[in-house]
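Every protein chain of the complex appears in place save one, which is left out.
Going by the order they are written in, the chains are A and B; count residues from 1 in each one.
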Amino acid sequence: MEKQMLRITVNSDFHELYIKPKMLLVEVLRDELGLMGTKRGCNTGACHACTVILNGKTVKSCSILAIQADGAEVRTVEDLADGAELTPVQRSFLDHGAYQCGFCTSGMLLSATTLLTENPNPTVEQIKEGIHGNLCRCTGYNSIIRAVKAVAEGKYKEGGK
Amino acid sequence: MIRDFIYAKAKTLEEALDLIDRHIEDYKIICGGQSLLILMRQGLVAPEYLIDIKNVEELDYLNFEDKKGLRIGATTTHRTIELSPIIKGKYPVLTDMEKNLASIQTRNWGTIGGNLCHGDPAGDPGPVFMAMNGSVKLASKRKTRTLPLDEFFIDYFETALEEGELLCEVQLPPIPLRTAVAYEKFNIIKNDQGIVSVAAAITLESNGLGCKDARIVLGAAAPAPIRARDAEKMLIGEKISTNLLKKVAEKASEEADPVADIHASEEYRRSLVNALTKKMVKKAWNQARALAK
Partner (left out) sequence: MTKFNVINTPIHNVDGIAKVTGRAEYAFDVVLPQMLYGKILRSPYPHAKILNIDMTQAEALAGVKAVVTGKDTLGVKQGIWRRYKELCDEEILAREKVRYIGEPVAAVAAVDEDTAEEALDLIEVEYESLPAVFEPLEAIKEDAPLLHENAERNINVTRHIEWGDLDEAFKQADYVREDWFRCSSQAHVCMETHCAVASYTPEGKLTVWTSTQSHYYIKVLLADVLGLKENDIRVISRYTGGGFGSKFELDSAQFCSAVLSMKLCKPVKIVLSREEEFMATKRRTPMFYYLRSGVKKDGTFLVKEARVFTEGGAYTAMGATALYLTGFFQSFPYVWPSYQYDGYRVYTNTAPTSAMRGFGAPQATFCAETQIDLIAEELGIDRIDIRRKNAMYAGYEVPGQATIQSCGLIECLDKVEEWIKDRGKLPPHHGIGIAAYGFMSGGIFNWFNTPYAFSSAIIQVNVDGKVDLFIGSQDMGQGSNTTMAMICAEELGVRVEDIRLHMGDTDKCPVDLGAWGSRETLMQGNAVKMAAADVKRQIIEYAAAKMSPNIVYDLDIKDRWVHLIARPERGLSYFDVVKEAIRGKEGQPIVARGHYTPHGKGMISPAYSFGVQAVEAGVDPETGKVSLKNCVTAHDCGQVINPLGVQGQLEGAIAMAAGYGFTEDLPMDEGKILNPNLVDYKILRTTEMPETTVMEVETYEPEGPFGAKEAGEGLTNPTAGALANAVFQATGTSIKELPITPEKVFNALKEKEKIKK
C-alpha cells in the first residue's frame, strides 16, 4: 500500500515522514519519533494512557490515524518541562505523590494541564470531569485531584512550557 | 490489527461525495474515527478505501435560527456541541448529554455525524434527537434527502443510510412552547454508555396543566433506539399524577425489547426502563411547567 507524506509538528519540531496511512498517531510518536513518554494501555479507547495534545485539545493518540494529524501541532509529555524546569502541574504531582507506577501519568498530566488552561480555577467536580477519561489503577485518583486543586489555588508559580 | 487501505482525503462535500461514488464497491468513511478505528483495529472492518472527511470544513457548523431551529453539521465534534452557548441556551438537554458522553478526549475528536451513523442503540445523541423530533440530511452524488430520526435507526449498528450516502446535517426544530426535554442513562461508571437510557419530551397544553404532546424514546432497550408510543399515548390529555407516571413507566418497560448481556438481564433492563421513564417524564413535565409560568 502506498505510503503517504505526513507533515507534523511535535513538541515544536517539524517532521516530514513517509508513513502507511493505517499508522496510528501513537505509533508515529513512539516508533518513528522515539517519544516513549506516551503509553498505550488498551485496544478499545478506554484507558486514555495515550493522551496527547493536538492543536490545543487532548485526544487519544491510539484512536487517531497519524495521517489525520497532517499539518497539526502535537504536544506530548516530553514537551511540558523546560529543561530541568518543571511545570506547576508536574511539581504539584511530585508534592502530592499523584502517581505510583507512573504508566498513566503522562496522559494524566496532559489532561490536567489542558483542564487548567481551559479552566484555571476548577472545582473538585470539574477536576474529576477534566481527568475522567484517564484510568489509573494505582492511586485511586484522589491524590491527583488534590494535586490539580493545589495548582488551581495558585500554590505554584509558573515554570516549564 | 488494521488491514492496509487506500487513503483518500476530501476537502469539500462535493469531493467527498465524488470519492464515495467512485469507490462505492468497498469504502468506509472516517471522520473522528472514535468508533470506527476500534473496529478496524480488531479486524472487524477492513475497507479497501478509507475516505477521510475530517477536513470538510463546510460540514463543521452550528447554526440556530428562531424559526428554523438548530442545524448541526455532521463533522461538528461532540465537544463543540458541549461548549456551545447557543445550545446551552436553547437545547440545554444536549449540553448535559454531551457532558456525560465518553471522555473529553473522545469528544474533542469524535463527531455527531459519526456517532449517529454508527447506529449503536446505546448511543446518547440518537434518543435525545428523536425526542426532539430531529431529522438528518443525507446526501449522495445523485440526491439529497431528509429523514426523520425516528426512521433513521433500523437495527444494531444499522441505519437507513444507503450506499453512497453521507450524513451531512442534523436538524432540530425549535423547541415548542411549554416543552421540556429530559435525558438520562443508567450506568455503573459515569459517562459509560447506558445499560439503558430514556429521553422524554413533554409539551403542556396552553393552560399549563394537561399534556399536549409527549415523546418517550428508549435507548439500549431494543436493537435500535425506539419510541415508546403506547406509553406516550397514555400521557396525552392527562394531568400528571403518581399513578399516571407509574402506568406510563410500566407501559414503556413493556414496549422495550431488551437483550440480556453480562451487564444486565432482560428483566432488570425492563425495570430500569420503568424507573428511568418515570423519572424522565416527571423531570420533563416539571421543567415544562416551570417554563409555562
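The rule we apply is simple: contacts are C-beta pairs under 8 Å (C-beta built on N, C-alpha and C of every residue); 3 or more make two chains touch, one makes a residue touch a chain.
Model, not experiment: these values are computed from the prediction.
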{"item": "Hidden-chain contact residue, picked from the options A:L6, A:V77 or A:L116", "value": "A:V77"}
{"item": "Absent-chain interface as seen on chain B, which is shown", "value": "1, 186, 188-192, 262-265, 268, 271-272, 275, 278-279"}
{"item": "Sites on chain A contacted by the missing partner chain, in the whole complex", "value": "30, 34-44, 46-47, 49, 76-78, 80-81, 86, 90, 93-97, 99-106, 109, 127-129, 131-132, 135-143, 145"}
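Going forward, only the chains that are shown with their structure count from here on.
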{"item": "Chain A partner contacts - residues on chain B that touch it in the complex", "value": "2-7, 9, 30, 33-34, 37-38, 40-42, 50, 52, 54, 79, 99, 102-106, 108-109, 190-191"}
{"item": "In the complex with chain B, residue positions of chain A that touch it", "value": "1-2, 4, 20-22, 24, 43-45, 48, 51, 54, 57-60, 63-65, 67-68, 111, 129-130, 132-133"}
